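With one protein chain held back, the other chains of the complex are shown just where they sit.
Chain IDs A and B follow the sequence of writing; residue 1 opens each chain.
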Amino acid sequence: MRRRTKKQKQAIIENISADHDVALSSDLDENIDIIKEMLGHSSDLITRKFVIGAREPIQSAIFYINGLINEASVQHDLLHELVVESREAEQTYKANCFDTIKKHLVSIGNVNELHTIAELFHVLLSGDSIIILDGQRVALAIGTRGGEGRGVETVTSQEVVRGPKEAFTERISTNIALIRRRIKDPNLWMKSYCIGEKTQTDVTIGYLNGVVNDKLVEELDRRLKRIKIDAILESGYIEELIQDKTYTPFPTVYNTERPDAIAGGLLEGKIAIFVDGTPFVLLIPCLFEHFLQSSEDYYQRTDIATLLRLLRMLAFLLALLTPSLYIALTNFHQEMIPTTLLISLAAQREGIPFPAFIEALLMELTFELLREAGIRLPSAVGSAISIVGALVLGQAAVEAGIVSAMMVIVVSLTAISSFVFPAYNLAITVRILRFGFMMLAASLGLYGIFTGIIILVLHMTSLRSFGIPYLSPLAPFNLTGQKDIFIRAPLWKEMTRPHLISQKNIVRSDSKPPKPPKED
Amino acid sequence: MEQKISSIQFTVLVFMNTLGTAIIFIPTIATRYGRENGWITVIFATLLGMVFILWLTTLIGQEDDTNFFKIMDNRVGKLISYCLILLMVSFIFFTTFANIWSIAQFVSLQILMGTPPQVLALISTFTGLIAVRYGLEVIVRSAEIFFPFTMLSLTLLALLVWPEAQLIRVQPVMQLNQAATFVGVLPVIALTYMELIVMLVVLPHVNDLRQAKKAFLIGGGLAGFCIIIVTFAAIAVLGVDGTVRHAYSIYVLGQNIQIAEFFERIEVLVAFIWFITIFFKVSTCFYFLSIALQHMLKVKNYHSLTVPLGMILLATAMTNLPNIFYDFEMMNSTYLILSYITGLTVATVLSLAMLIRKYKEKVK
Partner (left out) sequence: MKKLLIILLSLIIFTGCWSATELSDMAIATAIGVDLVDDQIIITLQVLNPAEVAGNEEKTSRTAITNYTIQGDTLFEAIRKLTATSPRKIFVSHIRTVIFGEALAIEGIVDTLDFLMRDHELRADFMIAVAREATAEEVLSIMTPLEKISAERVYTSIKASEEFWAPSKEVKLNELANAIITEGKDAVITGLAIVGDEEKGKTIENVESTVPYASLFVENMSVFSGDQLVGWLNEEESKGFNFITNNIDNTIESISWKGSDDISLEITKHQSKISTRLDGELIVEISSKMVVNIADVETDVSFESQDTLHEIEQRFAKTIEALMLASIETAKDFHVDIFGFGEQLRRDHPREWEANYKEDWLDHFEDCKVRFDTEVDIRHGGMITDPIYPEVDKANGLEE
């Protein structure tokens, strides 16, 4: 076999970067050269040449990327076997060498054959080890993925009092395993995609076959395949690329780092999207109601859960409307405030230099700054800053007569309410909308707020998440769906899956209500 | 895109359309005619209105197209259909800008004193415009969202004014002004049920037509019931003279709520009911006009017509109704006649066409 010239090799390398399929050469050294060349002789590429077998030694080489592999398994299960054990064995490896190696030498589960250089790089950079043999046009990929990563830790963004505490991690395999561990059903199907030309990120969708709506899976498949982007660094990229509508303050894809929330969603017939490199797993379709529900609702008693849900609805309205209502009432509709309250408000506002709208805007802005600062600062300083900021700013501003005490109450109420939502992205939505409502209130009072609400509802009803109306089951109204919106009905009450999301296999629970044992 | 709506959504939309405007004007109008029997006037009007609705539901058969105007074309031929559409469009156009103007008047008089009604009319037209551009499905879904709040406000209003009510104010029942009580039925129907011909354009979109007919009746009946209650409450709380005297008597009714020194000054409930119902009325009428124009001008998509239509509506509303007294005057004369002519003509012609077709089929 004639060795390729340097020029030819260069041509191959350029070719590969533009076009994917170039077969491996049968020459070992040439392959090694090409691989090294393509990675730009990066220092983290480990290449080691060795000989397999004693009788008819085969020149071979192993590649892996330092840090991506499981060091121990490469050393003990791979190199030791190949280099040391093969010598002692009686066999010859020349004929059928790959089969023999697979069968007798490599004691690692996941072994694949590779034929092209593009394939080879994909697995190599994912953390597998590659073995190539002299005279063979096939390479072996050995599953040695490993390396440093975060273990399963407790939830940080959606904490609950009662319920599992473990959270997803950055590693996709761990995340899928966390779900598998919860749903031990063969119908839990996974399908993988590789998205991002540069990042080659693993994206896996999971769903319960037989429960999920097949059209939904097809639609998601179509949308995922349509993505053409160089990098996927977080599930937010996927979210933005597959959502129904971009210009809306409302999220139409749900994300969570709670495995139990994802498992719950799968059981309702939704589809989970795992993205490698982020603990936030996506769930579609996602309706507005999901943002006001917490997985804890299902772990607490039904009456408590119902009350908490109603409280969250109230919090949503409060967070959205309190400052604007205050502005509207004090600036336009003083006749609607009870007399004694009006007198007390008027007394507080004596000598305040700003109009109520500017006052509210200033305070809300201060609060947003504090909140943002609290997130960015190291956790030890963060809480101190926010307390000091709130107390000192609030109190000092009131005492200096720049802001009225009532305004501080209004802003605090808004702030507290916005922390009630289980989902952080709805809180952001509300923050945006709140300022819009404040402007409406400042210019048109209650009429402005009403108009704003009408337009908001119109907008929300026009939204769809993967074809499902965003406000269902409220609009379009569905009676059975009401069991899990404002109230959380007891589990034995013939729970059904959400009407629009899943049409198959809809009955979830057929248990009878609990009864005390009959007395003899 | 094929727009399908459910019968529940249709019920809600009918309810909103019947209540819009009516809720605030009917108590005054009915009481002006029937005096103490104003609420009885509304009862009769509701009963007659149900008959009218029943009639309307017979106009559309199961097999038909979803576009009402195409149905008309098929039924009565292009020429007559064209005339009918023209008649309906002029009436609905009248209704729409009158509604836009009356809410603007009300807001600038009672809620935002000093803001020019022109601006408020602009804003209501704009919200209607947005709704129409989103399409019928979005309109009915929003109606579903607002329905519970509207009912809640109405119930609260009825319950909270109860302590102030004195039943002797509605006595003597049906002893005096009997003739006027019945005469009053005419304007009441004109303002509530005649305007429901606008729903004919929505009716074919309902996915189950038999349910839709029931829904039409339920929606109209429920709204009628609410108006009866409100009229009764207005007379019992404000007295006959009080109700007739005030231009917006149920707003005054709301002002009368005073419970436990805390539940007071909540007339905003009334304003809310009125905003919401009138918004849906304006949107539905707007939708009707857009579809009708689309049909008449043979445009593919009605969206391009909405903006110019909105501008025309706004301009008409601003120039044609100079003051509130004129508004009331008009409601009792021009509007009344136009309303009856349109409603009855359309219904009669369509029924006749249906009868003739049936007869022909029999002969064959």
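Everything below uses one rule, namely that a contact is a pair of C-beta atoms (placed from the backbone, for glycine too) under 8 Å apart; a residue touches a chain by one contact, two chains touch by 3 or more.
Keep in mind that what you see is a predicted model, and the values were worked out from it rather than measured.
Engineer: Who touches the missing chain here, A:344, A:366, A:478 or A:496?
Structural biologist: A:344
Engineer: Out of B:50, B:119 or B:312, which is the one that touches the chain we can't see?
Structural biologist: Of these options, the touching residue for the absent chain is B:119.
Engineer: Among A:82, A:308 or A:442, exactly one should touch the missing chain; which is it?
Structural biologist: Touching the chain that is not displayed is residue A:442.
Engineer: Among B:50, B:109, B:259 or B:312, which residue is in touch with the absent chain?
Structural biologist: Touches the omitted chain: B:109.
Engineer: Touching the hidden chain in the full complex, which residues of chain A are there? Just list them.
Structural biologist: 247, 330-332, 334-335, 339-340, 342-352, 355-356, 436, 439-440, 442-445, 448, 455
Engineer: Residues of chain B in contact with the chain that isn't shown?
Structural biologist: Chain B touches the chain not shown through residues 109-110, 112-116, 119, 122-123, 126, 129-130, 133, 168, 171-172, 175-176, 238-239, 241-242, 245, 252, 255-256, 258, 264-265.
Note that only the chains that are shown with their structure count from here on.
Engineer: Applying the document's contact rule, which stretches of chain A touch chain B when the two form their complex?
Structural biologist: Chain A residues touching chain B: 332-333, 335-338, 444-447, 450-451, 454-455, 457-458, 461-462, 469, 471, 474-477.
Engineer: Which chain B residues qualify as touching chain A in the complex?
Structural biologist: Checking each residue of chain B against chain A gives 6, 8-9, 107, 111-112, 115, 120, 123-124, 127, 130-131, 134-135, 138-139, 141-142, 144-146, 261-262, 264-268, 271-272, 275-276, 279.
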